[in-house]
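One chain of protein is taken out of this complex; the other chains stay put.
The block that comes next holds chain A.
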Amino acid sequence: MAAIGVHLGCTSACVAVYKDGRADVVANDAGDRVTPAVVAYTENEEVVGLAAKQSRIRNISNTVMKVKQILGRSSDDPQAQKYITESKCLVIEKNGKLRYEVDTGEETKFVNPEDVARLIFSKMKETAHSVLGSDANDVVITVPFDFGEKQKNALGEAARAAGFNVLRLIHEPSAALLAYGIGQDYPTGKSNILVFKLGGTSLSVSVMEVNSGIYRVLSTNTDDNIGGTHFTETLAQYLASEFQRAFKHDVRGNARAMMKLMNSADIAKHSLSTLGSANCFLDSLYEGQDFDCNVSRARFELLCSPLFNKCIEAIRGLLEQSGFTADDINKVVLCGGSSRIPRLQQLIKDLFPSVELLNSIPPDEVIPIGAAIEAGILIGKENLLVEDSLKIECSAKDILVKGVDESGANSFTVLFPSGTPLPARRQHTLQAPGSISSVCLELYESEGKNSAKEEDKFAQVVLQDLDKKENGLRDILAVLTMKRDGSLHVTCTDQETGKCEAITIEVAS
């Protein structure tokens, strides 16, 4: 069974398929693994993808871009208003709904944003069918974490209209985690993951908790003022000033010249991620003047350093907001095309010196691959209906055991971490010196970090009359089972003698 994962971003869309146990991104008919999410309306057809993006120089008023920003929003939404003022394609309100006004020669059409999204989804479906055959329609679609109910519905409807069978809508950061398979192999233990997504128009940073293989978003932060286009714009402005220096012409006021510069800057930006310098060459940019300019990576980094700082500030702010330090983060996942920028990766690495930076998958493909993996998990399953605000019981506090380390000082070990989905059972093999005849497990509950105060002790389990061993250690197996209401059952067994003690601790009502 094959399934599809689709990520529709503001600037580009990407599709991955799950087939034979692995997920892979599919290249579109132009051979690109990422398709620009641009739709152009011409006299007799609707063009999606690269062709639409390239033709926007001549057809700007009939080219719809960044449709995701307006999808499912109403005209009184400040974000939609911002979009309407920025959009080059006229957006009007008709019958209380927002419509694009598209002039295609003889008549003026009013296009629904959902229809635009549908065209992009259709394109993605075609792309997926090029490797799967036309009967695979099951899809998982990703949405940003801050998408509202209406926006989700609009996106789902658009996908359904394109002929997809939508299995589920999942959040982008979760898809990113799933793409790297975090917490999927060994479903015990707990870790905190930072997801850094720098897309075309927005930056979103989230801290996720993975516990028992289940993901939770702890906090998230979205900034709509940093994105790939802002980097391109900065570079294009630089190129314009270079042109002005050389030819004494200011091209900033000329929309078509700026559009050409943007395209050129985009290409240069991409090559600067791998090369030390990039060349911009534009024939007859302005009044027949050709333009040729070399941009070095260092120059680019210098130009964009305010933007980089903003990104790093966003991460710092999020850590502060969620009460974490850099050491509490176990992994960092990079996604979104702009997180390819080497300088940015370096800065993040500097911020988290001891943390693994996951960037082995191309960052703009992470999310669709995660979606495809989820689709592969869901396919063939019945009753996929999951209530939207899915809440499950989790343990509230860490359960710790007190022991002594080599130096003889007291120390604590977490046996049952907080936030574990209940019911759950955790099994630990603890060790005690063989020279003693009784072992005492002192159990503490705490919200803190690997330490507890004396009054947090809630129970102790004592195993007595054990056989003494001259040297070596004895293994004590401790099994903790917590029920959905939070009551805890603890069983301790001495592995050698089989002596066993069990207690059940209820929750104070």
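Quick note on the criterion: a contact is a pair of C-beta atoms (placed from the backbone, for glycine too) under 8 Å apart; a residue touches a chain by one contact, two chains touch by 3 or more; residues count from 1.
By our rule, contacts and distances are computed from a predicted model.
Matching "DnaJ homolog subfamily C member 2", "ADP-ribosylation factor-like protein 2", "Mitochondrial ribonuclease P catalytic subunit" or "Exosome complex component RRP45" against the UniProt entry of the left-out chain gives the name "DnaJ homolog subfamily C member 2". The hidden chain makes contact, of the residues A:108, A:279 or A:431, with A:431.
Of the options A:51, A:131, A:303 or A:377, the residue whose C-beta touches the omitted chain is A:377. Only one of A:105, A:148, A:187 or A:342 touches the absent chain when the whole complex is considered: A:187. Contact between chain A and the unshown chain involves residues 168, 170-171, 174-175, 177-178, 183-184, 187, 208, 212-217, 370, 374, 377-378, 381, 383, 386, 389-397, 401-406, 411, 413, 419, 421-425, 430-433, 436-442, 445, 457-464, 473, 476, 481-482, 484-488, 501, 503, 505-508.
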